[in-house]
Structures are given as C-alpha cells and as structure tokens.
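Left out: one protein chain. Kept in place: all the others.
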Amino acid sequence: MADLKVKIHNLEFKNPVTVASGTFGFGEEMAEFFDLSLLGGIFVKGLTIKNREGHVYPRMAETPSGMLNAVGLQNKGIDYFIDHIYPNIKHLDTHIIANVNGSTVEEYIEVTEKLNDLEKVTAIELNISCPNVKEGGMLFGISCPSAIAVTDAIRKVYKKTLIVKLSPNVTDIAEMARAVEGAGADSISLINTLLGMAINAEKRKPILSTITGGLSGPAIKPVALRMVWQVYHAVKVPIIGIGGIMNATDAIEFFLAGSSAIQVGTANFIDPMASLKIIDGINEYLNRHSFQSVNEIIGLLET
Amino acid sequence: MADLKVKIHNLEFKNPVTVASGTFGFGEEMAEFFDLSLLGGIFVKGLTIKNREGHVYPRMAETPSGMLNAVGLQNKGIDYFIDHIYPNIKHLDTHIIANVNGSTVEEYIEVTEKLNDLEKVTAIELNISCPNVKEGGMLFGISCPSAIAVTDAIRKVYKKTLIVKLSPNVTDIAEMARAVEGAGADSISLINTLLGMAINAEKRKPILSTITGGLSGPAIKPVALRMVWQVYHAVKVPIIGIGGIMNATDAIEFFLAGSSAIQVGTANFIDPMASLKIIDGINEYLNRHSFQSVNEIIGLLET
Amino acid sequence: MKVVADHKVVNIQYFSEENYVIQMESPVDIPKIKPGNFAEIKVDNTPGVFLRRPFSILDVDYENKLISFYVKVIGKGTRYIGLYEIGDQINLIYPLGNSFTVSDKDRKVLIVGGGSGIAPFILLGKEMVKNGIEATFLIGGRSQRDIILTKEFAKYGDVLVTTEDGSLGEKGLVTQHSVFISPQFKYDRIYACGPDPMMKAVAIIAQQKEITCEVSLENTMACGFGICLCCVTATQEGNKRVCLEGPVFNSRYLKWQI
Partner (left out) sequence: MKVVADHKVVNIQYFSEENYVIQMESPVDIPKIKPGNFAEIKVDNTPGVFLRRPFSILDVDYENKLISFYVKVIGKGTRYIGLYEIGDQINLIYPLGNSFTVSDKDRKVLIVGGGSGIAPFILLGKEMVKNGIEATFLIGGRSQRDIILTKEFAKYGDVLVTTEDGSLGEKGLVTQHSVFISPQFKYDRIYACGPDPMMKAVAIIAQQKEITCEVSLENTMACGFGICLCCVTATQEGNKRVCLEGPVFNSRYLKWQI
C-alpha cells in the first residue's frame, strides 16, 4: 500500500480523492453506497445565505462526453445546513468542506462567519465560479479585482483553510490564480464548469430553462488539465484538480499536471463507486511504478 | 428542395455548409472523395507569409469526443499558395476563402495584400485565434485592443469580404465580437479551438510536443453554440458557426443559435463525406418542418 | 444498501419494434422492490449516451434473482438496450425512488397507465392482490400494438383498454373511458403513470371526485439517486427531487400548471 496522504495547507487528507461540490449532495444520500469515511474529503453542495429553490425544470442536458446543468444552487440555506444536515454528517472521518456562495461580498461573509464555528467543517471552498446564477459568483470569478475583493474579505473573517474555486471561463487562468493567492487563498481548486448551451433542433428551443448552463464531464478534461498545469506554474499554494475525472488514470494525469488532490464530480452520477475505484487505482499505479507516496508524482510531468 | 442559399456580407453561398480551415487541406486531397463544387465554400489551411514547418511530432491526441492538435500552421507560405495551389483549385465552383495568419500586424497585412489579386479568393478569414503558435495570433484574439488593431489594419488593405475568426479562450466573447465588428469585420466566424492538454500517465509526459494544443470536435459543441448565441445577440454582421459539427442536426442547432453558415471541421477526418451528408440533412430538415429557405431558421431559437 | 452490479441479460422479448421487455439476472440477492421503484441502467458503448437511463422495475423473481424492465424506444439509449444479446452484462443501480402507497384501508383502486407508464403496475397489482384490494387497470395507447401485458394485468384485476384509433377497447384517450362517467365509479384511490398530459387529466378528474391520486413522474435525470438536483419538480413545499422524494407524488402535492 503506497502512502496516499496529502496536505492541503495545514490539513492532512487520508487520500487525495474528494468529491466535487454539487455532485455528491451533502453525502447523506451516498451513504447508501459506501462508507463515506473512505474518502479524502467531501465538498458539499453549494450553500447560500438563504433558501434557494434553484432554477425551473429542465436543468440538465446530455452532451457529447459530458452534460450541462442549470441547477442554480438549490439549497435550504446555511442555517438549515447547520441545524439539520451538519449534525448528520459531522461524525464522518473525512474532511467536510463547505462550498460558499453569495451574490454580494456581504453574503459571502455572512455564510462564512456561520461556518467558522462548525468544528468538523475544516475548510471552505469559495465558489466564485458558478456560471448558473448571480449568487454563484461567476461575475466575481472572471475579473481579478472582484476575485481579490471577495477572497480578501473572506480571508479576514475565516481562520481555517480557505480554498478558492476558479472559473475556467476566463482569458488568463494563471492571472486569476495569482490574484486569489495574493489575496490570501490557502489553496486553489479548479475548474468549475465551462459555460455551454444545448438546443433541441426539433423543438427549436434551448434544452435548459436557463438557456445556458455549466458543462462538466470528460469533454472538459483537456481544458481542466491545461488550466491546472498553468496554475501550477503560477502559484505556490496547493491545487485541487477538477474536471472530467472518471477513473484513476484521469486522476494521475491531474497529479502529474500539478494537483495535490482531486475532486470527482460528474463521474459520481454514472458510477457512485467511482471515487473508491479511483483510490484503489491510484494505489495500484503508485505500486506499479514504485512510488512510495502520491506526493512524489505531484507536478512530475516531464516537459 | 428547400432554398439553401445564404449571404455572408455581399457574397452568395450556394449552401451554408463550408469546411473549416486546417481540416480540409487546400481541397486537393479531398477531390478524391467528392466534387468540391458541391460545397458552399472552402476555408483553406492557414497561410503565413513564409514557409512554416509547424511543430514536431507528436501533433495530435485523441480526447473524449474530441481531439487536440498542435499542427502549428504548417504551410509553404503565401507565395507558394499563389503559384502552386491556387491554380489547381481556382476552377472550383465554390467560394475559396483564405485563412490569414501572422505574428505581427505587418505580416497579416503582407499576406492579405497578396490575396487581394486572387479573383477566386472571394474572402479572407483573419485568424486571430490559433492557440498553437505566435503566428496564429491567439494573442491578438484574446484582447480587444489588439483584435481591433489587426482587424482595422487589414480592413484598410482588403476590399473584399473580411471574416474575422474568434478565439473561445476569452472571458467575454460578445465584447470581442463587438470590437472586431466595430473595426470593420464583414462577418465573424467562431469558434477556433479551446486550449487544452493531454497527458500520457504511463510515460508521465504530455502527449503533444507542444504540451498544450487546440481542442476540437463534439466535446466543444456546447461551448461553441453558447458563444454563437451570445455573439448573435451582440453584433449585426453574419456569423459563421464552427465547433463539433458532425451531422445535420448539429448544423441546425448552429443556425437556430444565429449562424448564417457553418464550417465542418474535425468531422472531415472521421467521415470525409460528412459535409455532403450535412447539406442533404439540412434540406431534409427544412422540408420536414416546411421551411422554404434556410434563412428562415437563422436565429430562430425560441427562448 | 443499493445494488450496483453487472446483470446478465437472460431474455429480450419484443412486442413490436418499439416495445420490449428485457430480463436480467442479478449476481446478488435482489432486495425488496416496492411498486414504483426504478433502476438506473448503464448503456455502454453507445455513441452520444453518457449518462445512465432510468426505468421502472417491471417485475422481479426473487428466487431466481431475475429483474425485468419494459422499455419503449424513444432515442439512442432505449434502442440500444434492446440490441443487447443474451449473456451480455448490463450495469444496474436499484432500488431507487419512493413507491406507491398501498393502504389496507382501500377497497377498490383504479390504476391508469399509458405508454411505458404501465411498467410499475405489475408490481403494484401484486401488492393489491396481497392486500385484498380490488384493482381495475385502465390501459391506454395509440393503437392495438401499444397495448401489451394485458394478460399479465388480468391476473391482478379487471382490465379496461382505450386506444386513440379504436383498434382495441374503447376509442379515445384513457380519460375519455366510460368508466369515469359510470354511475358505479367508486374508487378509494387512483394511480396514474404515463405522459404528463395524461397524468394531469387523471389528476383533475380525481380532484373533482375527491379521490386521492398518486402519479409517477418522469424527468430528465443525471444521477437518479438524489445527488445532482437536476430532476426537480415544483411542489407545495418547494422543489423536490423526482428521483428521491419521487417519482411517486400525491397529485395535490404537486404544483402542476393544471
């Protein structure tokens, strides 16, 4: 058994395989499939200050090797999470990371402040990249000054590990990464979904109620890998790689490009056991190639 | 038979199906498959002022529902085109459109000026979006001032139809489109490839010699459709839609989103007859839905 | 716990080019399946199919570990599943979703199915018999060829049929069947599954007659087990996941535009 432990800022993860926000609920539903404590961490569904019903149906479109979603951050709000969900998942022996959303800097701050006291929420992931709603903050995530403003504000009120999640819908991802690192991010996760669109030619209508939505799945993996690699060469903080990871080989590619950990997203929908298989596969790869630890392959790409 | 004629600026195309630059050579090789005069137009392989050998092998990587390329604008230079290729294709009864590349505004101008005199080259496509090389001008295509500068310079020296090809690797595609429209573009084509990367996990090396390359194919269709739709609502000039078009349904989606014509790219590699099948399929769709002309469905998306 | 496993195809029976029942063998004991539960089927090797496809569980044979589905061909996935060969493996996840209410207070129930919406009603029929509830099945389709499994339904209750072209049973839509205007019309509960307009029409009748009506909704699903939030339907208490809080809902709980 190779050593799968990785560090993100000052947190130790038992393994580098976590699950992406919005693709694993709050974990509760997935407990019917496997023991969630086997995961390195769980990034829970995006939280907002108030209850959000999300967008109207239809919210999903299948695309070549991927899907579009327009969920629109449906969640019952931070207070409901604290009172009704957190108590059910806080016993898990894995990192629970809250995905924080807002439509103003103040909202981000309010949500974050409430999370400060949850002992088992060991980190937050600042989502400045959700393409679906104003509250998802993509507007924050596509310009440096606003990304700096929100990161800086949260840094002031949050003492634990601060992960900032970047949007791929930008001209220069390295610049964005440097900006949030400078503003105090302890780690950077990327990528969120690419803004896309699907059309029903027969009905001559968009498939999503919101017209455009977020593209995820293997289709975006080449873009995600490229951005991870660019950001790895732009910042010093650890990177959490996301985008189309379906199996252990995909995960290894992200480590080689510079990720210290990865998030499994859309793959959970197709194979709820995907993340466990990925953990096994990483171990198998490390053994086969005689690496002692996953840390040895982070950024090891020979260029 | 529905009316398939469309207009791009002052040019009439016998049908809206053209083939994308770099995915059809200079047409010569494809004449072994079908009569090229059946096409609406041919966007020939990117031209530069001097001979370019392109990048070293490997130049290609297969990805989920797509591929990455790093050809690097291999071509024998504009003079060779004029002397040795143009004479062989000028008899074709279809629009021949030259794809113009440069690493400086001066180079763009030089190439363009030489094309002015070629009677059968009825338009040029200004490529400010090739992610593979400096000469491909992606640096021009990802900032408004430089896109305006090169478009404006070419507008001054080119009197025929000027199509500007946009890069999808930007934060705000509508802004780019308005910029080049303002600088004199008669039409806008989009999208060029998304910047991506592929890794061989076993060898721990990038698959492409250039590390990153251009992502094309069905994987990028949702992004392309979204951008066409955004640009359609941002500019008045006709749009030529590109990105992952494999069949007539895909093409119809691009018309609905606002394209006046489309380019078939990567699909040519998998099915050299793809563009002919798409022409037939468009006709079939129009008949089935009782449209007289393809012009009726341009931008018809009900939102 | 859920079953997530490769199942072996043991039989495919075509009723027409567009309708078939596929039966598979489970490698593990099949857990208790309730009427209305569904499975997510992974359709391998089909261009353009990326996500799983949801199908109601038609029938189970616990002893022989057999599970079957009734599939109507709609697009790529439903066509391809019918092309599997005996012995091929198909990955299934089940049981998913909630189920129809079976109340021993009920005496007589009406079960209305249209198209592939009849699928959950074999298991429901069995439960009715088990609980001594008298079931009437009302099956609708476009024409005779769409009306299948009636012999099977007849084992669990009366079977009424409508076809739009009148080729079998009464002519018209299910909701135009004479049973609804019969003076003897007296049911404690109505169940409906089928196209949205059909379910809405049934729900309206139920509401008028003040009878509880349960409908099983369809929806585009990315996961099928509650984690993506793509499959919501608007209810009196906000958006609910059709795959988890549904697919069965009391029609009055839904915020349908009826």
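So that you can tell them apart, the chains are marked A, B and C in the order they are listed, and the count of residues begins at 1 in each.
Note that contacts are C-beta pairs under 8 Å (C-beta built on N, C-alpha and C of every residue); 3 or more make two chains touch, one makes a residue touch a chain.
All values reported here derive from a predicted model rather than from experimental measurement.
The shown chains contacted by the absent chain are B, C, with contact judged over the whole complex.
Screening B:41, B:102, B:168 or B:217 against the full complex identifies B:217 as the residue touching the chain left out. Touching the chain that is not shown, out of B:64, B:196 or B:222: B:64 (per the contact rule at the top). Think of the hidden chain as still there; on subunit C it touches residues 44-47.
For subunit B, the residues in touch with the chain missing from this view are 22-25, 29-30, 32-33, 45, 51, 53-54, 56-67, 69, 71, 74, 217, 266, 268-273.
Note that in this section only the chains that are shown with their structure count from here on.
In terms of the stated touch criterion, the partners common to subunit B and subunit C are A, listed by label. The most central chain, judged by the distance from its Cα centroid to the centroid of all protein Cα atoms shown, is A. Taking each chain's centre as the average of its CA atoms, subunit B and subunit C sit 48 Å apart.
Each chain gets one centre point, the mean of its Cα atoms, and the points for subunit A and subunit C are 36 Å apart.
Our note on geometry: subunit A versus subunit B, Cα centroid distance of 34 Å, whole angstroms. Multi-chain contact residues of subunit A, defined as those touching 2 or more other chains: 63-66, 217.
Not a single residue in subunit C touches at least two other chains.
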